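Every protein chain of the complex appears in place save one, which is left out.
Chain naming follows the written order as A and B, and within any one chain the residues start at number 1.
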Amino acid sequence: MTNDQLKEKITAIEPEAVFSENKQYLTLSIPKEKLFAFAEKLKGSEALKFDFLFNITGVDRQKSLEVVYHLDSSVYRHVLVVKTETTDRENPRIDSVCSIWHTAEFHEREVFELFGIKFNNHPDLRRLLLEDDHVGYPFRKDYVDDNIVQR
Amino acid sequence: MTELINVTEPDKLTDQPEDQDKLTEQLEEQEYIINMGPQHPSTHGVLRLVLSLKGEIVKNIQPHCGYIHRGIEKMCERLTYQQIIHLTDRLDYLSAHHNNEAVCLCVEKALEVEVPERVKYIRTIIDELGRLASHQLWWCSFGMDLGALTAFFYGLRDREKILDIFEETTGSRLLQSYNCPGGLMNDIHPNFQKRVKEFITYFRKKLPEYDELLTGNVILMERTKGVGFLSLEDAISYGVTGPSGRASGFACDVRKHHPYSAYDKAEFKEILYTTGDTFHRYKARIDEMWESMKILEQLIDNIPEGDYSAKMKPVLRLPEGEYYQRVESCRGEFGVYIISDGNKTPYRIKFRSPNFSNLSALNIIARNFKIADLIAIGGSLDLVIPDIDR
Partner (left out) sequence: MKFDEFRDNDSLELFKKPGGNILLTTIDDIIDWGRSNSIWPLTFATSCCGIEMMATGASRHDFARFGIEVYRASPRQADVIVVAGTIVRKMAPVLKRLYDQMSEPKYVIAMGACAVSGGPFYYNSYSVVRGVEEVIPVDVYIPGCPPRPEALLYGVMQLQRKIKLETMSDPRTADTQRPKKEIDPETDFNNYQFGIR
């Protein structure tokens, strides 16, 4: 399926999706309140069947915090990139997609730890990589640590 | 969380047999927690698993990672693209070349550089040699996990032959850093083709030996057949890729479905099994070695003449935007996601590591099996810990 056909189908199920320019994969952003319902439709719909979530990335956009989901379909082999963001840097919250794609459990724990984004309804949101008493979220752009030797 | 062990009145229990039986009984009824790792020879590194057991049965596994978390992604935000390549080697050191290649392909895609045909062929060949070396090492350590020390010596004997080829051409045995954006660091050694062909003839004779030594072995069969099932739905949902995923029937070979470099020029089969138990994960890797040799044979004689690198600017600035590249590393799908803001360093770079997703499935695979089977299952997933932690 080409990106244009894919775009049509997705607009049909979610008119609020905002598409952005990307030469490679079809990219769209969605408000964070709509994310869970949209994700459910992406996996459930017979024509789309995005059943393989292969990457979740946290991005610090300075003004906002963004989470990027890379989706693949094991049947049709088309790829979709879904983005969602929150402007709240103090207490950012985004819905978890764990119950749809189980792989999200670990990826979200990683994003939680490195960016401090909390995922609602996550079954087990704990630290994964850093020490238990680590202060701060190291992957944020404003993170400071005396231990770093800058170059 | 499972309940912690709480033996009623332990002080009153003595060494007497009836008291000891009572203790055993109580222990068997309750779940208890033991800690495995981070320094444990069969976790292949510094993975820590917290297991809740009931008797000998594993009820729940909680992986604790991060004992080798080096923050590579954050470091990359201050490095140029040429420098990043050397750090990607250190993620999954057994598929160093695949990781390099992913970054290079991603940068080339962003800059819209067309690399010479020769580069594509050489990259593919080195990829497959690396895959062979990695699977050999996996075979050694899997054998060792199950107590077959002979496997260790046989596998590493053949691996040294590949490392010799690497050393001659790339200059390094393990972490080659042979790629650079636009092509390769150097041309291949004049002996390269000859030695690869020699190696294939040699290894075609030796690979059946692996089967004779280990595959038909009664102990291996007993410990792997029917142990540690992963269903197709779970494999997809947990994102288990690579040979481990394909053993469950998940057609996830990036080389086939999203071809890169010269993989579209070679004929090969995607190894698929359906059972998804430990034995088939083992079998998938052995079969992949045969396929790798097939790819090598097809490409090695057809390396086109030409440059070993495209003309590149010394300072690379990727145009603003987002780029993603997937490659098939030895353990599954490796991905590089670069967000560029037009500077010479990436704004954010993310490595999708195959082991990270594969590890997340360990809990459902090993649950309700014996703790001894956990070793076999962990070995069959072929985890490389620095790649999980990054």
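Heads up, the rule we're going with is that a residue touches a chain if its C-beta (ideal position, glycine included) is under 8 Å from a C-beta of that chain, and two chains touch if they have at least 3 such contacts.
Quick caveat, the model's predicted, so the values are computed rather than measured.
Touch with the chain omitted from the figure is made, among A:4, A:21, A:46 or A:146, by A:146. Of the listed residues B:67, B:142 or B:260, the one in contact with the hidden chain in the full complex is B:67. Take chain A: the residues that touch the chain left off the picture are 130-133, 138, 143, 145-151.
Chain B residues in contact with the hidden partner, per the touch definition given at the top, are 38-41, 45-46, 66-72, 74-75, 78-79, 86-87, 89-90, 93-94, 137, 140, 152-154, 156-157, 159-160, 163, 173-175, 385-386.
FYI, only the chains that are shown with their structure count from here on.
The mean-CA centres of chain A and chain B are about 24 angstrom from one another, to the nearest whole unit. Those residues of chain A that touch chain B in the complex are listed here as 21-25, 27, 51-55, 57, 59-60, 68, 70, 74, 77, 81, 101-103, 105-107, 110, 127-131, 138-139, 150-151. Listing the residues of chain B that touch chain A in their complex gives 64-66, 69, 71, 73-74, 78, 109, 234, 236-239, 241, 250-252, 257-258, 321-324, 326, 333, 335, 337, 339, 348, 350, 352, 356-357, 359-361, 389.
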